[in-house]
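Read the structure below first, then the notes.
Here the complex is missing one protein chain, while the rest keep their positions.
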Amino acid sequence: MALTIGIDIGKALVVIIFLQAAFGYLTLIERKLLGRFQLRPGPNRAGPFGVLQPLADGVKLLFKEEIIPAGVDRFVFIIAPMLSLLGALMAFAVIPFGAPVTMFGRVVPLQVAGPGLSLLYVFAVASLGVYGIVLGGWASQNKYGLLGGLRASAQIISYELAMGMSVIGVLIAAGSANLNQIVGAQAKEWFVFPQIVGFIVYFICAIAETNRAPFDLPEAEQELVAGYHTEYTGMKFAMFFMAEYINMITVSALATTLFLGGWHGPAFLPSYLWFLIKVAVFLFVFVWLRATLPRIRYDRLMAFGWKVLLPVALLNAIGTAAWVALVHP
Amino acid sequence: MANLIAILAAALCLVMGVVVISARNPMHGVIALVANFLGLGVLFLLLHGEFVALIEVIVYAGAVMVLFLFVVTLLMAGTEPPKEGAGKNLPGQLLWAIVVIGALTALIGFVLAVRTVLTQPPPSTQAFGSITDFGRSLLTTYMLPFELTALVLLAAVIGVVFLARERS
Partner (left out) sequence: MTLPTVDFLLVSAVLFAIGALGVVIRKNPLVMFMAIELMWNAVNLTLVAFARQFLAIAGHIFVFVVVVVAAAEVAIGLIVIVLVFRNRSEADVDSLNTMKG
């Protein structure tokens, strides 16, 4: 009993610390890559090749003055970034990041928790992440923040629908809403091949859900200064920043789990390394898209979500259901 | 352990319910209501309603309350919370409040009175409430209500689009 609880707490701590570290180095890798895309070196002053840059940024943000603007709703202003980060961290709890290992004479699954409907759990937690953004934008009492928050709520609700629809194909093909069983069902063939339509819709929605370019309307610098976090400074700003990057990691990990076979891979590398490599590929694509594509207009964003992605995802779900019912035994 | 969690979740629900109706700023009401739904979700989980708990969180906390948040943000942008006219119409309001409180106290009293009937422990519930059960009965026995909910949603979509159209 005590050992089980100890192992669970240990796993949760490892995942949280790993996500924090991954966040720091993801920002560095993103800046390096963006630099290379734009034919400049990127950050290279702090340590060799700039490897200490995340540390320097972290220390700087910790010691910045925390400014709470006059006339804001203090309670909402302070909890908004916390909610944002909480949602980002909680979603990762159910993602299996490796094959079960044997530790202290017992089999330990490499995931923090594995409830029966773990896929729905991810969507439930992800749907709560929007509160941080909207509340932060509202509490700032600033028109840019407010516009960013409103844009975020409309965008995230719209794309959540298409995202939910796009994974229904995977649910039908695997016959389960449990992420472990979905990974198990992909031991022979990854779902990315039969579910290519669902995969494309999922990935586009994932970019919109995490407010990344070319769908970064809620924080569009040229029109909204910084959108919902215009008034935030110091650690509170850092928490919003962290939430965005950890969300990126989570949607990439979920894409890996649902479509790329999770931790499955040839046996010459351990399973968690395969998982890491696949997630890293997705993160590289996120940065690549940011460096390549211009931001799209707001009305086109909404029209694209409702008139293209949602019908395509629905057709994919219906097609998969028909295939399973008629062709597949 | 499970009982302790249930009691904490129920307490959260009740406290947040009071905050919803007493908060002067509707934004605080929205936050309290979301917390209330999360507490209810925990209670549903403990009552073997895994799927309904997740529906509660995804649909209510994740979508319906975001709509509320959207409207509160839109209507209350940058203003002080609206003053509610406390003075006018007070006697009638007070009367109604007394009537409602009386009726509901009677209801709670009734629940307490029949307490003995329902205090026998619930039957063994290990296999109850799985998503497989739920889905099977939803698509066989309860097919008609399921189809009708689709009709309700369609009517709501048409109604909202009609009401929100641009008037020239």
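Order of writing sets the chain letters: A and B. Residues in each chain are counted from 1.
One rule holds in what follows: a residue touches a chain if its C-beta (ideal position, glycine included) is under 8 Å from a C-beta of that chain, and two chains touch if they have at least 3 such contacts.
None of these values were measured; they are calculated from a predicted model.
Within the full complex, the chain left out of the display is in contact with B.
In the full complex, chain B touches the omitted chain through residues 2-3, 6, 10, 13-14, 17-18, 20-21, 23, 26, 29-30, 33, 36-37, 40, 43-44, 46-49, 51-52, 55-56, 59-60, 63-64, 67-68, 71-72, 74-76, 79, 82-85, 88-89, 93, 96-97, 100-101, 104-105, 107-108, 111-112, 114-115, 118-123, 125, 128-129, 133-134, 137-138, 141-142, 145-146, 149, 152-153, 155-157, 159-160, 163-164.
Quick note on the criterion: only the chains that are shown with their structure count from here on.
Within the complex, the chain B residues that touch chain A are 25, 27-28, 31, 34, 50-51, 54, 57-58, 61-63, 66-67, 69-70, 72-74, 77-78, 130-131. Within the complex formed with chain B, the residues of chain A that make contact are 73, 75-76, 79, 115-117, 120-121, 123-124, 127-128, 130-131, 134-135, 137-138, 141, 143, 146, 149-150, 153-154, 156-157, 160, 177.
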